[in-house]
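Attaching a single structure in structure tokens format; questions to follow.
The chains shown are only part of the set, and none of them has been moved.
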């Protein structure tokens, strides 16, 4: 998890180093100038200050894709007067989600969660939002545009994003990611339920590995959700001038979603523990059945063998041996003992 | 649990979508205008503004059944100036119970719990109450009227509901649901106690499944009770103008009931854990008994068989074999050894 941090050790504090593993060969800056009536989108490969000229009464949204573009991000940061340590945080993907207030802007760091459908492993990509007077700068780590749905809706003037300020846009961006969390949780929940259903029939090693794997993924999710919950609680209660009271109620709603998701995470964790208990009980029961069946076989034949070996003794004077029907009597007695023992075992419920 | 949430992912935030699975073909609005002296009930299939004309000095109670009637609920919401995100919350049954204060009204979201007597699975249906100056709007998800008992008592002027304001009505509605929680808890408690009593005699797989099932249901109940407890604590301490001081003491009483129910839930969970421990000890004891009994059989006959096989050897010179009573001596010795071993096992307590 913290593998890449090592790159930074020994450097001067404040060094701007991308600690993730994505490399976007082409930088990608998307500048969106919008108001209720106008929408102006510009895609740039490198940062040009003149592209930022605002439209009248409009808001500015700068979206930077690829946190490995350290120079680009630094120059944007300098242009907007971002604190050096904040720039360092934006490109350091080891950050916990958090909300921080600076003098001239607010900062929210949060994750996009995606699920690899084959390995069922969760990837978390870091996003950052800088929210100021009439502008919002977003930074995303991933290749894919996590903010696509929001962008689409702005283009088609669906929802209130166009008519509201940057704070509402910030809400819309976070809300879209939290919606994504629900998708990921749904898939994990299905996995857990499938596991529960198949526990009687699956291979033992598979189950053990799946439980361990799902446990790890839940820890990963929780590390994205829990601090974001705190961050949004703080953000919805802030008295910053950059967040209007009317937006707070929407942030509070996302906060409620995150509380709900945290509960779901805890419940899934409880479920996994119960399944693990079930699995252990399962194994020991299966083993018990093997041992029981096999021991029964031995126990039946050992007394019978004893009788046979008695009549295999070579004493001169063993009257039964001389009896012409002795052999058949003994076979009969053995058969009766056999039936008796089976009956006894059945009665005690040991042969189910 | 969060299966239906998926329908909303990708939509603009603020979309009003019912996330439950009930469909009430016929909308049902029940309008009750009441004062100490008058009671006027109107049932409507669709919303008509003129039906809301108040009676003098009276209160208005609008009860909407069926959260899938999104259009109806939206128009009521608009009429009473409800915040869009509140309307979204009312029809989103994934909400945790909560209490929220808005400028012109208060909102309380809570669940009705019913127990399916056959499967012992709990169904939670979401209700919402909007409480304002002289009016109360209630929304219920279920087909059945969860508020029937309150309505009956108002008709028959039993209790103080008629003579008091909307806040007392709100209390009466929540209190009726919390009474229902007691019924559900009582049934679960009985189930747990039955489980405890039958643990010695029941089938192992049944017990395991019942414990897992009851654990899940307890988690479900806790998710309704715990947040409602917080909500009512908040509601009873609020200084909102819409809740009179004299009503707070009643809300505090419901809060106390919920504290009690939470404790009961925790105790039942503890009991289930103890029963599970007992069950595991049970299984391993039963297995031990099988193994012990069977091993004892083997251990007794193996030495005896050894003696028999000694005298089955074909040496030319084995004096015992020539002794005319040798066979009977050996049988006697075997019998003595048999008794000796049984005695030893009994003494060590291995044959209980």
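Lettered A and B in written order, each chain numbered from 1.
Note that in this section contacts are C-beta pairs under 8 Å (C-beta built on N, C-alpha and C of every residue); 3 or more make two chains touch, one makes a residue touch a chain.
Note that the structure is a prediction, hence the values are computed from the model and not measured.
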Copy number across the full structure, from 2 displayed chains: 5
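Convention: only the chains that are shown with their structure count from here on.
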Rotation in the CA alignment of subunit A with subunit B, degrees, nearest 5: 70
Where subunit A and subunit B are represented by their mean Cα positions, the distance between them in whole Å: 27
Contact footprint of subunit B on subunit A as seen in their complex: 149, 153, 158-161, 171-172, 175, 179-180, 182-183, 185-186, 189, 249-250, 253, 256, 259-260, 263-264, 267, 270-271, 274, 277-278, 281, 284-285, 288, 291-292, 295-296, 298-299, 302-303, 305-306, 309-310, 312-318, 348, 350
Subunit B - residues contacting subunit A, complex: 1-3, 5-6, 8-10, 12-14, 83, 85, 88-89, 94-96, 98, 204, 208, 212, 215-216, 219, 223, 276, 280, 283-284, 287, 290-291, 293-295, 297-298, 301-302, 304-305, 308-309, 311-314, 318, 320-327, 330-331
